[in-house]
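The block underneath contains the structure these notes are about, expressed in structure tokens.
A single protein chain has been omitted from the complex, and every remaining protein chain is retained in its original position.
Let's turn to chain A:
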Amino acid sequence: MRPKLVLAALSALALATASAGCGGSDSGDDDKTITVAYQKFGAFIQLDNQLQDVKKEYEAAHAGYTVELVPIEAAENDYYTKLSLMNRSPKTAPDVMYEDTFLINTDIQAGFLAPIDEYLNGWADWAQFTDAAKAAGKAQDGKTYGVPMGTDTRALWYDKTVFKKAGIAEPWEPRSWDDILATARTIKQKVPGVTPLNVYSGKGAGEGSTMQGFEMLLYGTKHTLYDDAQKKWIVQSPGFNDSLQFIKTIFDEKLAPDPQDALDPNWGTKVNTELVPAGKLGINLDGSWVSSTWLDSGSKPWPQWSQNLGYAAMPTQNGEAPGKTSMSGGWLLSVGANSKDKKASFDFIATMLNKENTLKYDIGAGQIAERKDVAADPRYLESNPSLEFFTDLVEVTHFRPAYPDYPNVSNAIQVAMEAVMTGQASVDQAAKTFAEQVTSAVGGPDKVTSAS
């Protein structure tokens, strides 16, 4: 009898400790600790580097507070998944988080983020942000949920050495999609061993496929993804099919990388740390930030990049006015809805995004400044020779329809791209599947429309 009682007592004790472990207080969760969740992956190390410094700066200025950095080492899609999972429980929800502009409405809708208007009103620096920047964190309820860190544009990067070997004149200024295809075909023919054209495609590259790849094509046609007047998603349009056809053409004709390489989640990193510096890629449709990879502070320092590479704006489909197109996104820092000390969390954001730190980050991470004082600073203007070109693209740029359903639409686009690039579906089939998938994801036929 005695041993049984002891056993019972022990089990009860074990249970008590176990449940304490589930529900108890976490040492990192007290009111004076600010947890900051952000992405660190592949060639993207600049934010991590800088947050380490800002942590010290903040802790020195705010006695008693500790900043706990939570770098999430995951590819883009997995980063959002992990962040959402953290946000689902108040115990793990971060105080400050790194949010993509396209996902912010989704997360606001889910109740993960806190409005920060009252703190912004008392922050003198807020006046330095451009109107477009202020709008980026504004939700449909009119409140602001994030402070932008910088924006970006997208265009065609090309390798001058490869172009010389192929006998293509510089500066290269394609006027239509056909010009791009013709140049890629020339490279394929004249410069063996070089991939002529990289356009991100498929699920591997995540949102990069949708934005750097598909939308750079689609927004150069007459059509878009969202009808603002009707407030409906456009699930069928000739522009959509033409864009898919472009993807199919470059993969069918082997102008693009091998689908098996392009589908690798590490493809984006490989392009800019291996292929481009090695002169193995002719044309790369990519973001304004990629040169940050080659700076001394980047993951693959490559000082010759500014001599070796040229850049050209992405043309519209047949050269329709204004002749060129681009897409812009960017990231914000937001305060979590479960943060116990929202003022302190906002103060951390204010420190990270003050003039000096923003300047350092925008230069380091190749961002286009959204603070007027940073944009006017000579250190910023002289930091990178490609900056002027990419900043000018802001005039023709487009923004994603960042409504709560956008991530689902984006995922459906990646599925459609993957289906045509691997030859598993024809353009028409893939477009049909896309229409079905989006219709069901956004809530039925009355939420979608078609364009002609």
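Keep in mind that, in the parts below, a contact is a pair of C-beta atoms (placed from the backbone, for glycine too) under 8 Å apart; a residue touches a chain by one contact, two chains touch by 3 or more; residues count from 1.
Here is the rule we use: contacts and distances are computed from a predicted model.
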Record-based protein name (UniProt) of the chain missing from this complex, from "Cation:proton antiporter", "Gas vesicle protein", "C-type cytochrome biogenesis protein CcmI" or "Sugar ABC transporter permease": "Sugar ABC transporter permease"
Candidate in contact with the missing chain, chosen from A:Lys190, A:Lys203 or A:Lys232: A:Lys203
Option from A:Val67, A:Ala155 or A:Leu263 whose C-beta touches the chain left out: A:Leu263
Interface with the unshown chain - residue positions in chain A: 1, 4-5, 7-8, 11-12, 14-15, 18-19, 77, 80-81, 84-85, 87-88, 103, 106-107, 109-112, 203-204, 259-260, 263, 265, 404-405, 407-408, 411, 418-419, 422, 424, 440-441
